[in-house]
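Removed: one protein chain of the complex. Kept in place: all other protein chains.
And then chain A:
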């Protein structure tokens, strides 16, 4: 293997042509997917479509593929990058030439990824991300692994400190590796409602796309007949519904487990001297490094079932990360001890020992009001649709509301010390949000006209990654928090990144 020298402009690995070609082809197919289907269907029916014979179609497809290939080659040839002392330079573009320069000190993340195709031809892609908007992300699609690792290391090495290069290698320490069993547990204890919603929307989407096709198959009519027959006995309907719900739950469960296992397969957390590295994935292998100073918020999540299995989830929020990448910053299935260790590593000097403060009882009122609105939304159309039977649902609703209000209120707390702000919340999940005070971007005091009368106020704290809220504390308390946080931010003169 050639020694990679990044000081001169180099291209990516020549296998990159295949990757670029595959990406383009995939995007092309995805964009015109519906068109293809419609075309295919009408073709099977009529044999010809507007005097187009299968041979012509075949030729057109070949033509498109050739164009895509040529584009891929051109793209490959025009894609060059090199490293100078402090900056990363990249030039791209076939006709419109783009020159991107990123200074090393502004790089927020470097990911190494490997999707299925890249695994087969043994290359990785390297993404460089800054805190700017989504478009500024740089992605080098095909590099062999040693080159990628070396490039990554050099990107993280400041120009003035050459000695860290060797240090990082030595202190590499795999600190956490997830077992398959714990992954399964994590999958099972997930929020299945979300999986259910994803599946439902997927099925509906599919149905919508192929609506005409289904109509041809007379599937709907058949289904209606089936239901119609069963209407004779109420029992059958109930059985069918229960079976349906059970199947739905089962599919959701399976989906959750599968998704968790596939995306987090072989999850490991590696402790380097300065950074923390996360590796995971089965089909899409991801490897990313976290620099503690780039972290804006840390969110720890668990729920009752997960706590029983000692499963904790830690997500790291950074500035302006795209939604797609955000999911990669989640470390699941941590044991309590490991969680503590990791938090210590990411947030130096963090103590959870200080006393919690709680929101005012007014928060309960707001929660109850929310539930009341929900009940109203359910009841009004329900009454119109089902009549008086509807009222029984309110018994369940009232019980649920009481549970919701008490649990949510009990879980809400906040802690402020010299360096950190901790906010707890959640109903089913127990969520803990930690942020360093010097990373605060803005502070906001919020109060409605009703709250003004009883002197209650909320504080909203924004960092570069998200906003958190200390809900409904007394006005004097809110103001002193406000003053204190601002004082801390303004007196320290520490950078947020």
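Here, contacts are C-beta pairs under 8 Å (C-beta built on N, C-alpha and C of every residue); 3 or more make two chains touch, one makes a residue touch a chain; residues count from 1.
Convention: contacts and distances are computed from a predicted model.
Chemist: Match the chain absent from this complex view to the correct UniProt protein name in "Sarcosine oxidase subunit delta", "PH domain-containing protein", "Aspartyl/glutamyl-tRNA(Asn/Gln) amidotransferase subunit C" or "HTTM domain-containing protein".
Modeler: The UniProt record for the chain left out of view names it "PH domain-containing protein".
Chemist: Specify the residue from the set A:27, A:139, A:406 or A:480 that touches the hidden chain.
Modeler: Residue touching the chain left out of view: A:480.
Chemist: Which residue numbers on chain A touch the omitted chain?
Modeler: 131, 319-320, 440-449, 452, 460, 462-467, 479-480, 482-484, 486-487, 489-490, 493, 496-497
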